[in-house]
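Dropping the structure in here first, questions after.
As you look at this complex, bear in mind that one protein chain is not there, while each of the others sits in place.
== chain A ==
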Amino acid sequence: MAKVLINGLLIGAAAVALFPLLWMLSASFMPPGAADTLPPPLWPAHATLHNYHELFRRAGMGRYLLNSLLVATAITLLSLALNLMAGYAFAKLRFAGRRGWFRAVLGTLVIPAQVAMLPLFLMFKYLGLVNSYGGVIVPAMASAFGIFLVRQYARGIPDELLEAARIDGAGELHIFTRIVLPLLKPIVATLAIFTFLTAWNDFMWPLIVLTGQEHETLPLGLAALAREHAQDSELMMAGAVVTVLPVLLLFLALQRYYLQGLLLGSVKG
């Protein structure tokens, strides 16, 4: 009895969680107008790729998709490099003021990102970064959370290993690239998928800094489309599929690393 109840509740919860996503997928294959009938259909009577054609040919979705890929990939690679170096330095290298600087980095987590957005916009306006890929990429090149995550993980590297390498005459750069990085592989995967998803899904800052269509990412393009073509349900659903599917698949493929990062990040330092 209890078993039926618990599994029944789980099935119900999973249905609620998945229904909007499944309906999105199903409606994206319906011909224009088919979703707005009574009772609302669950499946397309005649599946068609019309909406996807329309999306890429007329609504410029291909451009947004490429922009999103470019921006999210650049942010992931750059911030990975910067956060790994900084996190390792905080965890393993001895220097005066290490604690103080690390506290300062953690302290920035208290400030909501939106507080910095208005002056940052003005700053980028004078630097000529408004409405460019750089405007989105540059501020995301390092993150306090990423540094924290790497530092937590890198603290587990035994000091003896690094000392032995130093005694053998290895330079610090060599130690970092040849000994430390291979040991940090799991956290690299975690941080990479976290950063990519965050960059892909980001909305408010790109909305502010990207003022023209040519650099817009998928969420911005979709939001603009949703305001202009509110009545084209099926077209919107196809747009939502194109936006969501890449990150959903990436998550499914690397789920283990993503959930590990989520738990590491929630542990009090």
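Going forward, a contact is a pair of C-beta atoms (placed from the backbone, for glycine too) under 8 Å apart; a residue touches a chain by one contact, two chains touch by 3 or more; residues count from 1.
One rule holds in what follows: contacts and distances are computed from a predicted model.
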Choices "Phenylalanine--tRNA ligase alpha subunit", "Response regulator", "Sugar ABC transporter permease" or "Glutathione import ATP-binding protein GsiA" - which one is the UniProt name of the chain not shown: "Sugar ABC transporter permease"
Where the missing chain touches chain A, by residue: 2-3, 6-7, 9-10, 13-14, 16-21, 23-24, 27, 35-40, 81-83, 85-86, 88-90, 93-96, 98, 101, 105, 108, 110-123, 138-139, 141-144, 147, 171-173, 176, 197, 200-201, 203-204, 207-208, 218-220, 222-223, 226-227, 233, 236-237, 239-240, 243-244, 247-248, 251-252, 255, 258-259, 262-263, 266, 268
